[in-house]
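Sharing a structure with you now.
Missing here: one protein chain of the complex. Every other protein chain is in place.
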Amino acid sequence: MTLKWSNPRNEVVALEQSANESFEPFVVRYEGNDASSVLSGLAEGTHYFRVGASGEEPRSEPLAIEVKFFPRDQLAWLLGIGGVVVVLTIGAIIAGAAQNREKEAG
Amino acid sequence: MTEDVFSISRSTGWIVVILLGVLWVALGIFWGKRAKNSEGFMLAGRNVGLSLGSATAMATWVTSNTTMLAPVFALTLGIWGMLAYSTASFGLLLFALFVGRIRTLLPAGVTAGDFFRLRYGRAGWSLFLIITMLYSLSWLVSMAIAGGDLLEALAGIPYLQGMSLILVVCILYTLFGGLYAVIGTDFIQSLIILVGIVFIGGLVVAKLDFSTAYEHISTYQPSLLKIAMPAALLAVFNNMLFGFGEVFHNNVWWSRAFAMRKDVAPKAFFLSGLLWFPIPIAAGFIALAAGPLGINIPDENQTGPVVASAVMNMSGLGAASGILILIVLFCSMASSIDSLLAATSDLLIEDVQKGLFKAKVNEEKFRRSAGIVIVGLGVLVWLLAAPHWPIINALFISGPLVGSLIWPVIAGLFWRKINRRIVLAGIIAGSALGVWAYFSLGWFTASLVGAGVSMVATILARFISPETFREADLPVQNH
Partner (left out) sequence: MFSESFLHIFIYGALGWTALGALALIVLLIVDWIRGTLW
């Protein structure tokens, strides 16, 4: 996902992340002049973000982001179907090619 | 926001692209002299050897999507994302099992359309033409757009100028040299792509301390390293099937199957798949280095170039970094645009002109009409690329369409009997349901649904009042 913020005066901005709303403790995920940052691979759960000029108050209102993975039972079905389709497809090709080879050799 | 990252000036950008362009066109003219007749122009004399054959198949399959999207996959889906991308190479590996049969079934074949006409009659062939034209055009247009975007992002060249330039270069050398020029330039382009990726990847590895990088990723981006990531596994299946659909049906690959020497063709396709497999990982993993190295990625779509140039700047390569990235990406685009232009115009000449309109194209007039078709196709691509629509989405949506052609190709090549009507109904149902899945379930299910539905129909068609396929009964080619 991409977080964007406005940075009209091109200041050095810090993007902070925390697991709770009170930001204790927090980590700085980005510090620089850009006005956006792509974050990925967050663990499942709720994460809080805020931005502000580096080393100064105030900070923006925290932004809560909930990371949820695809519903598991639906996924299990799709995975099962996917496995069957892929295996059958590859199997049909290998079987067809093997038969064809026999036919051309014989 | 990225001016300070990309350090090449507009004039440097122009010089690089024009020099490359002149090189490709000159080589195209030089190699084009080998094409004495239509078979030479379209199929490079049906005598291409192992080295050129493998390189051209690989280079065509390395598109700007591979080099640009692999890092995005790595960034968003982690290890599994890269593996998912790599499985697109399985399409080439399996196509190697097709080519022997293709050559015995269609000894005088020229295009994939010849196969669909023989096996599925006029209706099936028309369906194939519609799907393949939609797919090929969206592929071509999205790559022209990517080229324009790239020149704008890397060198500040305005979109329309950059896009036009890349397209004109590819049109020119395809026009002068036909498949000879495409295959010859593809070889050089493959080497540049491979060496460039290894070079950039090597720099990243040199800058990266593995244990701190691993700690950083497992703390902040743990999902990227998870083994049990079912959604990513689904993406693996989907991507693999998308790749199968693309390779199995498209004339880019069929025309190469016809162009290579018969004994060489299976080996060349197998080797090209092997060569392709590691590329999405080698080009993609650099995105994992972004976090540990403190590189901010402001825009997901620019992940690859941002990380690559940041790392090269850290290694003190400065301006050279932008030039190298530009050359690698330019080659990956040109090697696919040229092949698509050539193969799609072959399809237009052979199938649409000769087949659909029954126009006689004789040997003397061939080069002229081929030229008209190539230029016409180029103009169409330019017109579609100029408004800068998000055509890449059309390419992704075409996943289920091409996916639903997988089983009809397998059956047509290897089976003796089939019920054509059920197969065709399966293609239509698979395409429709796949597009529905794209929008309602997610992109990573679309090709799977398309391929699955058409698979069920094709298997049914084998048992419900099947008719025997006729063996090759193509109209005699007038070469």
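By written order: A and B. Residues from 1 in each chain.
The rule we apply is simple: contacts are C-beta pairs under 8 Å (C-beta built on N, C-alpha and C of every residue); 3 or more make two chains touch, one makes a residue touch a chain.
Worth saying up front: this structure is predicted, and the values here are computed from it rather than measured.
Chemist: As a test of the contact rule: which chains in view would the missing one touch?
Modeler: B
Chemist: One chain is left out of this view; which of B:201, B:245 or B:450 touches it in the full complex?
Modeler: Spelled out, the listed residue whose C-beta touches the missing chain is B:201.
Chemist: Out of B:231, B:274 or B:394, point to the residue that touches the absent chain in the complete complex.
Modeler: The missing chain is touched by B:274.
Chemist: From the list B:24, B:187 or B:407, which touches the chain that is not on show?
Modeler: Going through B:24, B:187 or B:407 one by one, B:187 is the residue touching the chain not shown.
Chemist: Since one chain isn't shown, list which residues of chain B touch it in the complete complex.
Modeler: Chain B touches the missing chain through residues 34, 44-45, 47-52, 54-55, 58, 79, 180, 183, 187, 190-191, 194-195, 197-198, 201-202, 205, 210-211, 214, 218, 222, 225-227, 261, 271, 274-275, 277-279, 281-282, 285.
As a convention for this text, only the chains that are shown with their structure count from here on.
Chemist: Taking the mean of the CA coordinates per chain, how far is chain A from chain B in Å?
Modeler: 25
Chemist: Within their complex, state which residues of chain A touch chain B.
Modeler: Chain A residues touching chain B: 2, 27, 29-30, 32-38, 40-44, 67, 69-70, 72, 75-76, 78-79, 81-83, 85-86, 88-90, 92-97, 99-101, 104.
Chemist: Mind listing the chain B positions that touch chain A in their complex?
Modeler: My answer: residues 1, 75-76, 78, 90, 94, 97-98, 100-101, 104, 217, 220-225, 230-231, 233-234, 237-238, 240-241, 244, 296-300, 303, 406-407, 410, 413-415, 441-442, 445, 448, 451-452, 455.
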